[in-house]
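Next up is a structure, given as structure tokens.
Left out: one protein chain. Kept in place: all the others.
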Amino acid sequence: MNTFLPYTLAGGALVILGLTGFILHRHLIRRLLAFNLTGSGCFLVMTGLAQQGQGVDAVPQALVLTGIVVAVSATALALVLIRRWYHLTGLTGLPEDIEPELQQGDNPAEGKTQGAPH
Amino acid sequence: MLSWLTEGPSLLPWLVILPLLWSILSLTAGQRLQPLIATTAVGLILLATLLVLLQWLQRGDHFYSLGDWAVPLGIRLRLDGLALLLLLLTSGITSVCTLHAGRYLQEYPRAKTYFWPLLAFCWAAMNVIWLSADLFNLYVGLELLGFSAVGLVALTGEKKALAASLRYLYAALLGSLAWLLGVALIYGHQGQLDISSLALTFTDSISGQAALALMTLGLLLKMAAFPLHSWLPPAHASALPPVSALLSGLVAKAAFYILVRLWLEMAPDNLTFSAAQLLGALGAAAVFWGGWMACRQQQLKMLVAYSTVAQLGYLLLLFPLTTGTGEEATRLAWEGGWLQLTSHALAKAAMFLAAGNLVLAMGRPDLPGLHGAGRYLPFSLLGFGLAGVSLMGLPPSGGFMAKWLLLQSALLSGQWWWILVLLSGSALSAVYIFKVYQQCYVESDNPDRFRQPALVLDLSALALALLALALGILSAWPQWLISTALPGGAA
Partner (left out) sequence: MIDLLLALTLPLVALGVLLARELFRAVVMFIAFGLLMALVWVRLQAPDLALAEAAIGAGLTGVLLLDALGHLRQPHPPGQPLRSLLPLLTILALVLAGALGLVLLGALLEPLQPSVNLPAEVALHIEASGVAHPVTAVLLAFRAWDTLLEVAVILVAVVVGLALRFSHDDAAAESRVSSPLLQGMLSWLLPLMLLVALYLLWIGSYRSGGAFQAAAVMAAMLVLLRLSGQQLPGQNHPLLLRAGLVGGLGTFLLLGSVQLLQGGAFLAWPEQLAGAFILLVETALTFSLALLLYALFEASPAPARKGHPPRTGDQPS
């Protein structure tokens, strides 16, 4: 069963990389990419680890299939929110991460819409 | 009838099927039919909850194998006193929120279209979680709950709501990943996913500890425990009032519920004294920080939302007070902890509904906007105040009863430091609630801007607040219900 071990470890590495990226990035789409990488890492650990012990196992494969579909739904949901947010404010990050004064409200977006299309 | 209750098939799956059917119907039917569909659906779900209660009284705790596939291959639902308590609480609070939303959303025609299906999905997801006994199924349930809650927050499409919902979504996603990684480790090492079966074989190993730590971190993030709480106040404050009530009252409790199942049911031997103390310390920090921040807020709904952070902190005291503290102290803490959850669910839902009514009536979301409210809106204020009594933990409310039990448990187990937390937490909540009241009784120079909220809005807030208050007097039955589910079994 040793063919599965390198992939399990690669999964672990992906999780670490993805989580670090998720925490350190500010751009919402970059964080989304990091989320997807972490997810892939989890899926690899799930399948790889189980198959190391018991050989080819349909159960984790089915679970991961579910996970992939959930991940794409999460990505789509996040993108919907990001696009709407961008069209209202011209920002691609969360306000607290970019400029602390945005938290106070009073319509700071007016000065920042140059980036918006048209 | 009685024989059907004892021998007939269990009605558990209906608690998820019915909300899902509701969401399907509300997505396909036109606007005019929505009230009819919602009323029917809520009625049926309430009926199903009631019948499940009767079935449980007849036959006690039981499992339900979905598709007739036994574990470890299949998934089973589990009903015990604790699950039942949360099912009842969910049905009660969500119905009242539905009633409130039916009137409140008349002013939000666009949001209304998609509010109903999302609400129904949210309800289904909560029932899935209360009944689930399978680690991966809990993952799917948590995602369903998280996505529908995020959708409900974003519903108005306003800037604030969008920023809050994005923050909420990213926190939820991070939490789910941690949970999923833990599930992957457990499945790899143990080969199964059913919580009750895992309890029998869970061993003290690196992978087991790592999985528990990861899952705990994910859940702490999802329940907005200090210091991972910063996503919660904006999300709960920027949503529509019935949504805020639902999120603060119920949704925020799902992660805590799973956390308890995980530690006290699946791996009770792995919870060391220091780990339990650490969880308690996080809770204590949340009580202080949430209370302090609530006192500093200038927006009414932000104040109420920070109060949620503080009140969720009390729940974590359950861990140090039930770990190695002796039978009696454990029982008191167990009952006190869940009673705190129940009374906070009712009181906070009531308070958010009342706060929404106040903002609607005054036309301003900030505290100075409340000037003069005391003269014109005693009904809305009554709901807010009664909910406040329970949050402060004054007798005879449910909040008092809960804190009293926790206090006794702390005394009995000699952990006096939690007593300080309980007392000063109550003092802090008194400060921020009186702060709101004080603003309401400042005289205002311009009385014309008041707008009396519709009666049903005030009544729904008041009903929940009264329930929270009455919980202190009528706590015997809920306490018995909770005690039947005491882990390690006095049941």
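The first chain written gets the first letter, and so on, giving A and B; residue counts start at 1 in each chain.
Basically, contacts are C-beta pairs under 8 Å (C-beta built on N, C-alpha and C of every residue); 3 or more make two chains touch, one makes a residue touch a chain.
What you see is a predicted model, and the numbers here were worked out from it, not measured in a lab.
For the options B:5, B:210 or B:281, the residue in contact with the chain missing from this view is B:210.
From the options B:100, B:159 or B:222, the residue with contact to the chain not on display is B:159. One of B:56, B:136 or B:226 touches the chain omitted from the figure, and that residue is B:136. Checked against the full complex, the one of B:34, B:55, B:90 or B:190 touching the unshown chain is B:190. Residues of chain B in contact with the chain left out of this view: 8-9, 13, 17, 20-21, 23-24, 27-28, 64-69, 72-75, 107-111, 113-114, 117-118, 121, 124-125, 128, 136-137, 140-141, 143-144, 147-148, 150-151, 154-159, 161, 185, 188-192, 197, 201, 205-207, 210-211, 213, 360. Those residues of chain A that touch the chain absent from the view are 3-4, 6-10, 12-21, 23-27, 29-30, 32-34, 36-37, 40, 43-45, 47-49, 51-59, 61-66, 68-77, 79-84, 86-88, 90-93, 112, 114-118.
Convention: only the chains that are shown with their structure count from here on.
With each centre defined as the average position of its C-alpha atoms, the distance from chain A to chain B rounds to 27 Å. By the touch criterion given at the top, residues 136, 139-140, 143, 147, 150-151, 154, 157, 159-160, 162-163, 165-167, 169-170, 173-174, 177, 180-181, 183-185, 187-189, 191 of chain B touch chain A in their complex.
Of all the residues in chain A, the ones that touch chain B in their complex are 15, 19, 22, 28, 31, 35, 38-39, 41-43, 45-46, 48-50, 52-54, 59-60, 63, 66-67, 70, 73-74, 77-78, 81-82, 84-85, 88-89, 94-96, 105, 109.
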